[in-house]
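With one protein chain held back, the other chains of the complex are shown just where they sit.
What follows is subunit A.
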């Protein structure tokens, strides 16, 4: 049956009510069967890989920032800030994500410290986004339920392009921060953040606002945007990589389904992008088994790939598939890319997807 009703992404709107009424919300999701011992081995936590990667990440930022400051005023500063920006405005996206799951490090306080730092860089309130991401995993790309749908239908491609430079994202994040700092938590936020956490949302927003105001004051005092180039602005000029990779996660694929093989995309990527992205290119695998640490996702991929769609061969390959789908969705928002499963894969649970139009 074709889906004809216009999508309403409001978390408090009729699509949300319909998803709850139909059982789509908080439904049971498809999982590939994996032997418990193998799964347990993959789930094991380790501090080593994340400490190594965090030292490289923050150490590189320090070196690049020092270079940028040293060469400030000359064109030689540009490559330093380009590198610094990506590590600040893009690598922070995967760091808040992994540490939010609590899987990056074995030691909990290490997860929490990196989570707070990365959330600040990517301008995502650590309390709000912990809860919104829990909802994203419960109701992945369920219209009216998932607060983290990057590209809605029909797609707003102008907004998508602007966000490669963080222009709308960061602007909205700053407004949210000021609003939260003023003590206001919206009804939409309240729909997924428990009341006992609201005070934390407000406290974090006030601390961040103080940091940004101090940075702004320092810039004004120095008569230079250099402090802002180091704190705040990298969220704009370094955002492109996290948008580049993040759009591939679910872009152009099915919505309102309960099988991550249908609504998520795995993409084989170059090692640099995989470092920045912390292996979230294995996105079907991550959604199916969020317990698996980022460093074990390649092993998980090898273990279950017989049951998953063939991953895209590269970022470019993913965009060759996704962009035409976005363009078709401009004319027909019900269009989506239907993933092909290997012959050995278990079939979709079609009875759960009867309300979705396929092509």
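The definition used in the following text is that contacts are C-beta pairs under 8 Å (C-beta built on N, C-alpha and C of every residue); 3 or more make two chains touch, one makes a residue touch a chain; residues count from 1.
Quick note on the criterion: contacts and distances are computed from a predicted model.
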Record-based protein name (UniProt) of the chain missing from this complex, from "MocE family 2Fe-2S type ferredoxin", "ABC transporter, permease protein", "site-specific DNA-methyltransferase (adenine-specific)" or "Binding-protein-dependent transport systems inner membrane component": "MocE family 2Fe-2S type ferredoxin"
Which of A:7, A:101, A:242 or A:283 touches the chain that is not shown? A:101
Tell me which of A:137, A:190, A:206 or A:346 is the one touching the absent chain. A:137
Could I get the residues of subunit A that touch the absent chain, sorted low to high? 26, 39-40, 43-45, 101-103, 106, 127, 130-131, 134, 137-138, 194, 196-197, 289-291
